[in-house]
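I have a structure here, written as structure tokens, and I will follow up with some questions on it.
Only one protein chain is missing; all other protein chains are in place.
On to chain A.
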Amino acid sequence: MILVLVEVSPAGGAVETSREAVTFARDLAAVGGGVPVDVVLVGAPDDALAGVLASYGVRRVHALTGPAYDSFSGAAWAAGLVEVRERAGSVVVMAAGTPRGNEVLAHVAARLAVPMAANVVSFGGLSPFTVTRQVVGGAVLEEMRLAERPAVFTVAGHAVPAAPADVPGAGELVVETPTVAEADLVARVVSTEEPEPDLSGALTSARVVVGAGRGAGSADGFDDLLELVELLDGSLGVSRVVTSLGWRPHHEQVGQTGSRIAPELYIPCGISGAIQHWAGCSSAKAILAINTDPDAPMVTRATHAVIGDLHEVVPAVNAEIRRRRG
């Protein structure tokens, strides 16, 4: 059996990266001769969520409940996963390569004294069990052998598209109340403040992101870019150079150490496209690069480009949008 940790959004749905991980698990299960896929989540799922998980081919939904799960603790979530996995004898334990997914699975791997592979993009073969994962911010791929059972790994965001199964699963709900030791609750969240409306949440869910890099020139160089953001009802994303020079706040940073975005359109202006920036924007459906340098990596890897000074191109685009709107 393959066990997948599913993260539930505040609105009660399974987050996209978790649905991707379940899709990945299903492909793996098929290679393994059709072993069942079960999921573990925290809290009681509503009917809609149970229905979605069944449509993804899930056999059982193990819902971790009880006071230990009122607020997040990596160790407590891992204790629950380990208890379910021990009873069911799972040979694989997986999660999405999100902050929570990587954290909880690292706890699982440490508790079971087995290796863990983070940010896996593809599966190599069953015997030996090998996976390929992203390292060096996506500049290099590592083939890893997971010789011990369970194989523990997380799936990189957007490595596979989330897709329901051809044949739905039973999606049978199993309520679990694992015994969680006091020690596993020492490091738990004691308070959560509502996110600011325009923090990176908006950035990661925006349909259009306008990017700005060193080419913006200074902290005063963002007016036209912000106008474009407004005209497109999008979000501003910036390079690390921009945040480290203090031109814009860190929560706007896109990349390996910032947010990972997947908009319909990304418009990087004056961004060279270093691998660490690319790590955060490679999932954009279309990329329109605006850059003075036709050979910049961002330009050669984009779907569309305008060669020129962003301080000339962006105001002209803004004017054209306003003109067409009349």
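Note that a contact is a pair of C-beta atoms (placed from the backbone, for glycine too) under 8 Å apart; a residue touches a chain by one contact, two chains touch by 3 or more; residues count from 1.
As a working rule, contacts and distances are computed from a predicted model.
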Out of "FAD-binding protein", "Allophanate hydrolase subunit 1", "NADH-quinone oxidoreductase subunit H" or "Electron transfer flavoprotein subunit beta", what name does the UniProt record list for the absent chain? "Electron transfer flavoprotein subunit beta"
If the hidden chain were put back, which of A:Ala48, A:Leu126 or A:Ala147 would touch it? A:Ala147
Given that one chain is not shown, which residue among A:Met1, A:Ala14, A:Ala79 or A:Ala302 touches it? A:Ala302
Can you work out which residue in A:Thr65, A:Thr130 or A:Ser283 touches the chain that's missing from view? A:Thr130
Over the whole complex, note the residues of chain A touching the chain we left out. 7, 9-10, 15, 72, 74-75, 98-100, 102-103, 106-107, 109-111, 113, 115-119, 130, 132, 134-147, 154, 183, 186-195, 199-200, 207-208, 232-234, 240, 243, 250-251, 253, 256-257, 264-265, 274-276, 286, 288-289, 294, 299-309, 312-313, 315-317, 319-321, 324-325
